[in-house]
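Left out: one protein chain. Kept in place: all the others.
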Amino acid sequence: MAQQVQQEADRHSPLGLTEEDLLAMHRTMLTARLCDEAQFRLNRQGKAPFVVPVSGHEGCQVATAWPMERGKDVFVPYYRDMAVCLVAGMTPKDVFLGVFGKAEDPSSGGRQMPAHWGSKQLGIISGSSPIATQIPHASGIAYAMKYRGEDAIVGCWFGDGATSEGDWHEALNFAGVHDLPIVFVIENNLYAISVPLSKQAGVSDLSIRAEGYGFGGESVDGNDVFACYRAMVEAVDRARSGGGPTLIECRTYRFHPHTSDDDDRTYRTREEVEEARKRDPILQFEAYLQQAGMTSEDKIEALRAELKEEVDRAVDEAWNAPDPDPETALRHVFAEEG
Amino acid sequence: MAQQVQQEADRHSPLGLTEEDLLAMHRTMLTARLCDEAQFRLNRQGKAPFVVPVSGHEGCQVATAWPMERGKDVFVPYYRDMAVCLVAGMTPKDVFLGVFGKAEDPSSGGRQMPAHWGSKQLGIISGSSPIATQIPHASGIAYAMKYRGEDAIVGCWFGDGATSEGDWHEALNFAGVHDLPIVFVIENNLYAISVPLSKQAGVSDLSIRAEGYGFGGESVDGNDVFACYRAMVEAVDRARSGGGPTLIECRTYRFHPHTSDDDDRTYRTREEVEEARKRDPILQFEAYLQQAGMTSEDKIEALRAELKEEVDRAVDEAWNAPDPDPETALRHVFAEEG
Amino acid sequence: MPEKNLVTAIHDTLWDEMKADDRVLVMGEDVGARGGVFRATAGFLDEFGEDRVIDTPLAESSIVGLAIGMAMHGLLPVAEIQFADFIHPAFDQLVSEAARIRYRSNGDFDVPMVVRAPYGGGVHGALYHSQSIEAFYGHVPGLKVITPSTPYDAKGMLRAAIRDPDPVLFLEHKKCYRLIKGEVPDEAYEVPIGPADVKREGDDLTCVSYGLMLHQCLEAAAKLEEEQGVQVEVIDVRTIAPLDKKTILDSVRKTAKAMVVYEDNRTYGVGAEIVATIAEEAMFDLDGPLVRIGGPDIPAMPFSTPLEHFYMPTVEGIHRAMKELAEF
Partner (left out) sequence: MPEKNLVTAIHDTLWDEMKADDRVLVMGEDVGARGGVFRATAGFLDEFGEDRVIDTPLAESSIVGLAIGMAMHGLLPVAEIQFADFIHPAFDQLVSEAARIRYRSNGDFDVPMVVRAPYGGGVHGALYHSQSIEAFYGHVPGLKVITPSTPYDAKGMLRAAIRDPDPVLFLEHKKCYRLIKGEVPDEAYEVPIGPADVKREGDDLTCVSYGLMLHQCLEAAAKLEEEQGVQVEVIDVRTIAPLDKKTILDSVRKTAKAMVVYEDNRTYGVGAEIVATIAEEAMFDLDGPLVRIGGPDIPAMPFSTPLEHFYMPTVEGIHRAMKELAEF
């Protein structure tokens, strides 16, 4: 019942979000979801040897990336963050250039696995596979922003697993000492591959660790776009106005296996996954849009069709793009002369 | 005034400490203090190239080491912990065999710097110079105790500086996940060499970090033997009875430079040091003993004289002990046959 | 005798060791319900329980650090690092701690621990799932570093490693996991840590290798014998540290020609020590140049197929080099 009432209440205007904003957010989430479906299809067809799914995380990713100012703020995502990178300016074609390891892949020119995002132009810091190594970089960038007197901030995303690494602790500790303009976002999907949260931490609420670093932390429903957006807006304002870091924990779920190499049946029951799918952030967001009269079943269907076509076109273009020239493997070990 | 009252109140009986216990604790603290004075004397004489002082930490060290059961529990100290190791069973002669790097040095046979404690027989785990590396070992040992069903526990000591290292976080996190029988003791003397706490952490109360790992933490006056002892006894009982880890922060101060190589005038005012010396844990403890009629000025003087003689004898014996044979440098890289 | 692939041999040996001695336990990321991402501990959780099959938090430094503590308190931990590329956060625990505890305590303490790590490329693993790490750890006195490349050796050396009183870094080439099959006796046996192994005898030239490259060298050697009757002696280093110089030098003195092949970045790699050792101790026995084939000096293997192929030394390349050296 409360659920109902809350659903019907206007949750976006108080947050300064317009109908246009909501539709744009919806479009981005749906694009990520469709890219995911496409990449798994390609994987089954043997065209994509390795894919990293995003499904289930689109809500918290789009919501927490949205308040960042493109062209000014810096994104430090991890491999799961396809939707964060779409918000930052990557296109479906960029995604699939990475999936196919093509020369024009903006992240790495086909050198890294898919979903190892990076683009100087878009302000997305190049990421690697080792978990949590990007977090000290994020704090370092935030320090540089403060040092240079920029009014920019850093958004840094990672999974629950990353919170166990020493680098996570060291990076948050430094951010706390220097009140850096940064927001740390945990996409807590309850597992590090197969390891459940109960074996990763002695607490269920990871955001309380922020206290130990001298700044604020908050845990929100990661499938509730408005809750994630509200927390992020507050954190971004705090960071930008000199209020220091914030740690946001978005509780969400990964619908697919960890990657195309994983078999999640070994560690999650189908029931658990089905239960989680009922809380699909996209479905919840669509329900809100419909209740608010901003869209309808038909419009959503039409949008899906439009985006699917766009994604299919991106897949084709990426597939037909040239592979890297083998000799280029020797390039960029060090800066090139001139 | 409250101070006064508290001083006069009986603080030891409620803790189950007898007069005998208190005198033994006092003797140990004083022994450490005198070893410290002696090693600095030797350093000035050019007989001890490098020494690591303990002065100022004797109170919290003796108090937190005392509740451990020798021959059963395991000590995982750091270099500052001379008094912890005296409680564990090291002798002044052992201390100076290390100071002079002699073959009979029980910790390392002269291989490590002084104050790099270790003795399998005494249950003191061999320590190294790198800060915080011993903390995961301590959690591993605690896991092994639980695994083997021992009723032993681990005591693990380190400075405030160690809390910044990734290993610290990882070790406490694991201890929290598995409710290990271990007590973590921070000897917070407000500096990591010259770096003040304010530049090490965004919080002044390091013990609150325990919450983020799912166990209890407490900060106590590290110069108040009874406060430290009380906290440790509770923590040890908790650990032994399956209640899991505890993080205890003892707020104390280092009276001397970091080591004989350091010059603390570059980062601490003499006034600050003098202020701290007024809270000397040994003087406070002696005041209590006197008020409780357990000792007197004269007795303390006599004890000092007796211990000084004992320490001088230890210095002589250690000085006259043989150096390691150069060739032995090749030994113990791997296990030796037979 | 049953035929098994490399990873099955490792799985079964671990299983037997766990059965035989409850001081042995496995720990690492996803070793429990998931049975390890390469299935090396599949079924262990059900058989041995949570206490002996520890799914650790995602924190390599502590995985090694915890294992050190366990090893110092009566257990025989076998820690799995999910990919060798991710062992780097544990570098300090391995170098400053595991490798030095015996030495720094003057023999008082020991660390009977095994750290397993799948390494190597050719599996489309890109920059961070393809690395070779043996050169870093081979240079650390106090650590034993081994790289069995056949199911038979894997079983015998894993058993030896678990029983070894010193820390052993047990490297498993992940491309060999399912590619390399061989007969593995059911009964327990040890293959000692230390001795290199002549995997193929020959009088014409000595080829020293290990890991995946060993198998490529064997293939190239077989091809060359067929084609021209050239007999290449192929030595499997097997133990990177401490290095068995004698087996290598004896062979080189016999054949008077030597080449070394490895997958890791060439410069400052394991092959450098082997070539240097031959040059110092057997130069005057040689009647041909010393040949070294290694991976290019780029950070690691890229993802895209053409780039990855560019990195990996090939059977053809090795064969060509053998031919040239034989004809020298």
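By written order: A, B and C. Residues from 1 in each chain.
Here is the rule we use: a residue touches a chain if its C-beta (ideal position, glycine included) is under 8 Å from a C-beta of that chain, and two chains touch if they have at least 3 such contacts.
For clarity, every value in this text was computed on a predicted model and none was experimentally measured.
Q: Which chains here would be touched by the one that got left out?
A: So, spelled out: the chain left out of view touches A, B, C.
Q: Looking at B:Pro136, B:Gly176, B:Gly244 or B:Pro324, which makes contact with the chain not pictured?
A: Here the residue in touch with the unshown chain is B:Pro324.
Q: Taking the entire complex into account, which one of A:Asp167, A:Glu187 or A:Glu249 touches the absent chain?
A: A:Asp167
Q: Tell me which of C:Val26, C:Leu75 or C:Ala99 is the one touching the absent chain.
A: Of these options, the touching residue for the absent chain is C:Ala99.
Q: Please pick, from B:Ser55, B:Ser128, B:Asn223 or B:Thr295, the residue that touches the omitted chain in the full complex.
A: B:Ser128
Q: For chain C, which residues lie in contact with the unshown chain of the complex?
A: Within chain C, the residues touching the omitted chain are 61, 85, 88-89, 91-92, 95-96, 99-100, 103-104, 127-128, 135-136, 138-142, 241-243, 265, 267-273, 275-276, 278-280, 283-284, 286, 289-292, 297-300.
Q: Contacts of chain B with the missing chain: which residues?
A: These residues touch the chain not displayed: 49-50, 101-103, 108, 110-114, 116, 128-132, 161-162, 164-167, 192-195, 199-201, 261-262, 266-267, 323-330, 333.
Q: Since one chain isn't shown, list which residues of chain A touch it in the complete complex.
A: 74, 105-109, 111-112, 116, 118-120, 125-126, 128, 130, 133, 135-145, 147-148, 166-167, 170-171, 173-174, 177, 331-336
The working rule: only the chains that are shown with their structure count from here on.
Q: With chain centres defined as mean CA positions, report which chain is farthest from chain C.
A: Here the answer is chain B, farthest from chain C.
Q: Roughly how far is chain A from chain C, going centre to centre by Cα mean, in whole Å?
A: Spacing between the chain centres: roughly 37 Å.
Q: Express in whole angstrom the distance between the two chain centres, defined as the mean CA positions of chain B and chain C.
A: The computed centroid separation for chain B versus chain C comes out at 42 Å.
Q: Could you give the separation in Å between the centres of chain A and chain B, each centre being the mean of its C-alpha atoms?
A: Result: the chain centres lie 46 Å from each other.
Q: Tell me, which residues of chain B touch at least two other chains?
A: Residues 166-167, 170, 173, 177 of chain B touch two or more partner chains.
Q: Scan chain C for residues touching two or more other chains and write them down.
A: In chain C, the residues touching two or more other chains are 56-57, 59, 61-62, 89.
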